[in-house]
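All protein chains of the complex are present and in place, except for one that has been dropped.
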Amino acid sequence: MARVVTGMTSEALLQVTGLGKRFGGFVALEAIELAVRDGERVGLIGPNGSGKSTLVNCMCGTLRHEMGSVRFAGHTLDGRSAHERTRLGLARSFQLPRPFNTLSLAENLRVPLLYTVNARHGQALAPHAIDRRCAELLHIVGLADKATNLPRDLTQIEMRKLELARAMAAAPRLLIADEAMAGLSHNEVDDILALLIRLNEQGVTIILIEHIMRAVMHFSQRLVVLVAGRKIADGDPADVVRDPDVVRAYIGE
Amino acid sequence: MSGTKFVFALLIAAAAVFGAAWLIGNNYVFFAGYVVLQYIALATAWNILGGYTGYVNFGTAAFFALGAYTTVVLHKLTSLPLPLMMPIGGIVSGVVGLGTGYLTLRLRGAFFSIATLALAVVAQTLITNWDFVGGSRGAYIVRPAQAWLFGIDYIQYLFLVMLALVVIVLASARAIERSRLGYGFATIRDDEVAAEASGVPTLRLKLLATTLSGAFMGMAGAPLPYYVTYLDPTSGFSLAYAVNGVAMPLVGGTSSWLGPVIGAILLGTLQQVATVTISSALNLLIVGLMLVGFVIVAPNGILGLLRFRDRRARS
Partner (left out) sequence: MEMSFDLLGNAVVSGLLLGGFYAAVTIGVSISFGMLDIVNIAHPAFIILGSYIAYIANATWGIDPILAAVIALPAFYALGAAVYQVYYVAFERRGQEALRGLAFFFGLLFITEVSLVLVFGVDYRLVEAPYIGPSLHLGIVDLPLRLLVPFLVALGMVGGLQLFLSHSFLGRAIQAVAQDPLALRLMAADPTRIKRIAFALSIATTSLAGAVLIVIQPVEPSIGRDYIGRVFAICVLGGMGSFAGTLVAAMALGIVESLTSTFYGPSWSPAVAFGFLLITLAVRPAGIFGR
């Protein structure tokens, strides 16, 4: 069936409308509007504590938001548990890595393959295909030689790579990479960047949350800025970084 | 070893155990052995929830006693044979497990554990107030002298029935460990939030674990009335079951089906021997001390100690 290109009237892949989240008296997020189109590369930046991870948690179902709504691929996500959202195609890596400590690296990757990919109709992989895919993913992030190790044998950086690989294992339509490059060397940043761009070329929409500005500028087709729980900018990266509000937010830090 | 081969090995081991007991010729072996087998079943059942998913059940006694009292009810109302009563006891306890889980598993694990503690007290209160099963005065169950199976002594028959249950529970535990379900359980134990993000339906799996665990405990309790012939709430809900249910898997090792077996055989035999020589309260004190000692010093139990020595020896 031919894809009808209707431009602005087609629904975004991810649609966040009026999202609000409070912790007791503290307003973590307020009136967040975000639309991510299929195939886009979006960068999300903001000072520490601005609510980026909270936003990710609300979109992915780890936290329940009180106001607003999230739609993904035509489905309403509100009220759905996190695992349902992952199965629908929305995957994320955690800012602070959360590996399964009693499972080996390869087994860590088996989990999303068994529980997300294999849970989708008509996509179930046979056991040897699963093993192959685990090996493939580990190779892509450069952890192939540690397939049988436990996460406690890894460095912080390697754990971030595992985190990213695990999100990729869920075969998402939209991947949210939450500070996957923190602490990486210059070359390693380039490697991960290349990996993500390749992923995007294969059709995966990506939201990149990062502090490393050169990576964000290189990667993003669109840049969104979050400060103190509110979105203060959303548009072309070159324009956004010159926006006086954005500059003030970062210099005022 | 594949699943079927494992079951075969278990069946052969079971036959050997029964044969050995038979050869000894003293019925006391069957009486004592029944208790150890019962504890293997209880400890393994506990571990399916506690060891695999990390959710601690302190109400082992409740699930166990409900199975026993289901038998009392069925015995008074029907003439069902024991092997049919057991699944029914399992269903009753399984449903209670499901209910407790449904109410508490969406919250923190600690609430589930507290609820199981409270459950034990409440279940005991309800049974104590229920005259049909004898209330606080207890119920008398006549144990037939001989079983329908080749006319063997009834105690030998009870031993056999418990042996069969142990085979089923062990086979199930091992099957879970090696399956997709086992991975799901392990992720719940390791990091529930990350598990959800990876697509694991954590609530559903937790409810499954709770139901299975409760059901197996109920089945382990079902033959009890015939074993003791007099059942009252104090003994049915005895503290011994609560502490042993927790201590045996933790002492033996929670990471695999073998741990609870080791813990049950070790602590079970210890207690059977000690009951004869010292008081039962001192007996339980030793179990409590071992529990606290192991949990502090050897958190991975005996299995963990063996593996540690193994790894050191290899390097």
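Labels A and B are assigned to the chains in the order they are written; within every chain, residues are numbered from 1.
Following the convention adopted for this analysis, a contact is a pair of C-beta atoms (placed from the backbone, for glycine too) under 8 Å apart; a residue touches a chain by one contact, two chains touch by 3 or more.
Here the structure is a predicted model, which means the values were calculated and not measured.
S.K.: Looking at the whole complex, which visible chains does the left-out chain touch?
M.R.: B
S.K.: Can you tell me which of B:Gly54, B:Pro87, B:Gly138 or B:Gly182 touches the chain that was removed from the display?
M.R.: In the complete complex, the chain left out is touched by residue B:Gly54.
S.K.: Taking the entire complex into account, which one of B:Thr71, B:Thr104 or B:Ser198 touches the absent chain?
M.R.: Here the residue in touch with the unshown chain is B:Thr104.
S.K.: Tell me which of B:Leu98, B:Ala139 or B:Leu250 is the one touching the absent chain.
M.R.: Of these options, the touching residue for the absent chain is B:Leu250.
S.K.: By the contact criterion defined above, which parts of subunit B meet the unshown chain? Give residue numbers in ascending order.
M.R.: Touch with the absent chain occurs at residues 50, 54, 56, 58, 103-104, 107, 109-111, 113-115, 117-122, 125-126, 128-129, 239, 242-243, 246-247, 250, 254, 279, 281-282, 284-285, 288-289, 291-292, 295-296, 299.
To be clear about the criterion, only the chains that are shown with their structure count from here on.
S.K.: Please work out the Cα centroid separation of subunit A and subunit B, and write it as a whole number of Å.
M.R.: 43
S.K.: With touch defined as at the start, can you tell me which subunit A residues reach subunit B in the complex?
M.R.: Contact set of subunit A toward subunit B: 60-62, 81-83, 86-87, 91-92, 94, 98-103, 107, 110-112, 114-116, 118-119, 166-167, 169-170.
S.K.: In their complex, what parts of subunit B are in touch with subunit A?
M.R.: Subunit B residues touching subunit A: 180, 183-184, 186-187, 189-191, 193-203, 255.
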